[in-house]
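Only one protein chain is missing; all other protein chains are in place.
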Amino acid sequence: MYDYTIIGAGINGCFLAHELSKYDLDVLVLEKGPDVASGATMANSAIVHAGHDPKPGTLKAKLNVRGNELYPSICKEMDAAFKLTSAFVVATNEAELSVIHDLHRQSQTRNIPSEVLNRSQAMQLEPNLSDSIIAALDLPSTGIITPWEVAFNLMEEAILNDVKLNLNTKVLSVMARPRTCYIDAKCSDSKYAYEIITNKGNFIGSNVINAAGVYADEIYSMLNPSDKFTITGRKGEYFILDKLSEPIVNRVIYPIPSEKGKGVLVVPTIHGNTLLGPSSEFIDNKNGDFTDTETLEYVRSQVKKTVKNIPFNKVIKTFAGLRPTGPTGDFIIGESIDYPGFVNIAAIESPGLASAPATCEYVMDTIIEKQVILKKKKTYIKRAHLPILYKMADSEKQKLWKDNPSYGKIVCRCEHISEGEIIDSIRRPLGATTLDGVKKRVRPSMGRCQGSFCQPAIIEILAKELNLSVEEVKLYNEGSNVVIKGEFN
Amino acid sequence: MKIEMPCIVCPNSCNLEVEYEEVNGEKKIVEVSGNLCDRGITYATDEITHPMRMITTTIKITGSHIARLPVILSSEIPKEMIFDVVAEIKKVKVTTPVKAGDVLLENILGTGANLLSSRSLY
Partner (left out) sequence: MREHELIVIGGGSAGLAAAIGAYENGLKDILIIEREGELGGILLQCIHNGFGLHAFGEELAGPTYAERWIYKLVGTSIQVKLDTSVISITKDHTVSYSNKEEGYVKAKGKAIVLAMGCRERPRGAIAIPGYRPAGVLTAGTAQEYVNIKGYNIGKKVFILGSGDIGLIMARRLTLEGAKVVGVAEIMPYSNGLPRNVKQCLDDYDIPLYLSHTITFIDGHDRISSVTISKVDENLKLIPNTEKTFEVDTLLLSVGLIPENDLSEIAGIELSSATKGAIVSNELETSVPGIFSCGNVLHVHDLVDYVSKEGENAGKSAADFVLGRTNSETELIDVTCSNDFGYILPSKIKLSGDSPVEFMYRIKKPMRDVTIGIYSGDTLIRKITKKTLIPSIMEKVSIQKSKLGSNDIIIKLIKEEII
């Protein structure tokens, strides 16, 4: 019997697991993917928006503004990268200029720093703005993060503090049971406990947090078909550019927002790459994270409207992600009325990432505090810092190498990642079990060769560390083995 | 008959023009042009009358830091025997040490071609 069962280890599931791990509670996280952050958290624009554009009165507005305040300190505390970059919303005509002024006023009412710049002021800061730009709204509190890094680090610390994480565990059914069936239920006055049936056994939770991303609607309708909402995947396709000797932009560049969202952006990333995208199309396949020719062409044509001189010959990757879009235009966050103890955190599309720490705070303050008595654990274990060699001076690297020579062996030549770091990424508490898992944790294969050179070596390290055959090593999902069983001939 | 064919003898990839005639079902070369060396004439003649091919592949090796030993034939074999010869080669297993040029199998399937190691492994 768990006090809390969190369904979904995306950014919101991770924040809540981490927060709950500070208290005397039994917490279980169920994730259908092979790793933490396998859905929208893996494939998004990686921006901590200022909070300038959500409609007034929405949870999106409230939580985005608060999330933006919380991120810098949380990233610092969690040993995750955060970079304050600022952002421009750019206008190409008079109508758009008036939108900029509206956004400026809205930002002022939300205490978000902002300033309207004319073309020449804007060009001074961003010389690659397209020729048609006439003005820009500067939003200096905008930042960027590596979303999965935040998620990994939160969940890793949660695990160290006794949160149980079950990966590759798909929820098949959720049922409310009378609380009295479970005499050890120590949580408050709900009349129900929840039985969760998965492909890997059944679990009982006094309280459930549904943070299942695009599948949150399906999870909730398993329990309560009469009160269901619908989540639709809205696909965003992106390009990633190689590191450039001169960055194309220093800050996030937004076009004027539209019905479809924030539009197609040009975004610097934490590691010096540039992200172009996303598109925005509804799709009825929740597994449909594929790219297509027309949409990529659309992204290409859209980014040229705001930024010029984009070196498309430096593209190293394209990808797609699905945003969980709900029916109301706002996040759906709250406890089920019919089923107390069951909390939905659903429809977390943009600015869901930027809001995540505030979403956690909001859920704690308005829901969880009323459900259970929160008593801090006597001892709390901080996650250990792991060395990231490419950021270090030679003398520091040399010290590490003295203790462990495998830090001296470079495996990923593009990003300069050592064998020692790859082994660390597998051995750490929330260790990598797949090629993508290693890549997302310590970055080998993220560079310009995209793994052509280092993948063979990483497969062997994974096999050795996890005591598998190379044929058993997966790219990511079940069935994504790179080397096939059985010999040629 | 006059046909064009790329010479496959070496990476020069000469574009050969080959004129031949067919008498009683037998093909005879009249003229070969476009070749940079005499091997082009031999190739064109063989290719029209009885095509020959070189084979390179790998075989299992134990005792080395790599799992496969690259191997090559000492001479070309008839094209239609490629798969049979490869199957024969794949039966060979070696253990270190082996030197480049070592004969690992002689006169494969009566072709006269020997199997040679393409590298040394200790």
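When the chains are written out, they are named A and B in that same order, and each has its own residue count from 1.
Criterion: contacts are C-beta pairs under 8 Å (C-beta built on N, C-alpha and C of every residue); 3 or more make two chains touch, one makes a residue touch a chain.
Every value quoted in this text rests on a predicted model; they were computed, and no experiment measured them.
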Which of the chains on display does the removed chain touch in the whole complex?
A, B
Touching the left-out chain: which of B:V18, B:V32, B:I55 or B:M81?
B:I55
Sites on chain B contacted by the missing partner chain, in the whole complex:
5-13, 15, 34, 53-58, 60, 65-68, 70-72, 79, 82-83, 86, 100-101, 118-120
Could you pull out which residues of chain A are in touch with the chain that's been left out?
239-240, 245, 287, 289-293, 296, 315-319, 394, 397-398, 401-402, 405-410, 413-414, 416, 418, 448-453, 455-456, 470-471, 474-489
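Heads up, the rule we're going with is that only the chains that are shown with their structure count from here on.
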Mean-CA-position distance for chain B and chain A (Å):
55
